[in-house]
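With one protein chain withheld, the remaining protein chains of the complex are depicted in position.
Moving on, here comes chain A:
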Amino acid sequence: MSRTRYSDHSATRLDVPSSYVDKKSGRERNEGESEPSHKALQDSTTLYVGNLSFYTTEEQIMELFSKCGELKRIIMGLDRFTRTPCGFCFVEYYTREDALDCMKYINQTKLDERIVRTDIDPGFKEGRQYGRGRSGGQVRDEFRDDYDPARGGYGRRVDR
């Protein structure tokens, strides 16, 4: 049975990468294709995990994410200046299957009472563990107006 051009599944698959483009990794997708064109994404066993509380520990992450399979390592996202957790991490599985299962079964569920977001990542590179915002943390924390006690209170808007 040859594969058809369109995805012929009867529902959207949850185990595909989001449309987020990380320019540094050169990851991009061709219009209309269901599979990412980037090689790194097709074989990757690493996931980006976002919307964590600053207080969530590696042990907690391990407890939840190892439900999909043994983890090779966890890399906590840190504030560039203070070297404290700033609300994201990378988890690396041993197998591709476990990573995809994580997208299907754990993405958009709660850890530490926050809905976490996972995304297939082209793979960790030294330097990516740091927040890329001007404040040292994640950029998203500089553009929020709400008070989020688990992510350092109000957004840390930086004067331009």
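Structure notes:
By our rule, a residue touches a chain if its C-beta (ideal position, glycine included) is under 8 Å from a C-beta of that chain, and two chains touch if they have at least 3 such contacts; residues count from 1.
Simple rule for what comes next: contacts and distances are computed from a predicted model.
Hidden from the displayed complex is a chain whose UniProt protein name, among "LANO_0H06744g1_1", "Aminomethyltransferase", "18S rRNA (Guanine-N(7))-methyltransferase" or "MIF4G domain-containing protein", is "MIF4G domain-containing protein". One chain is missing from the display, and on chain A it is touched by residues 1, 4-6, 8-15, 28, 55, 57-60, 62-64, 67-70, 73-76, 101, 104-106, 109-113.
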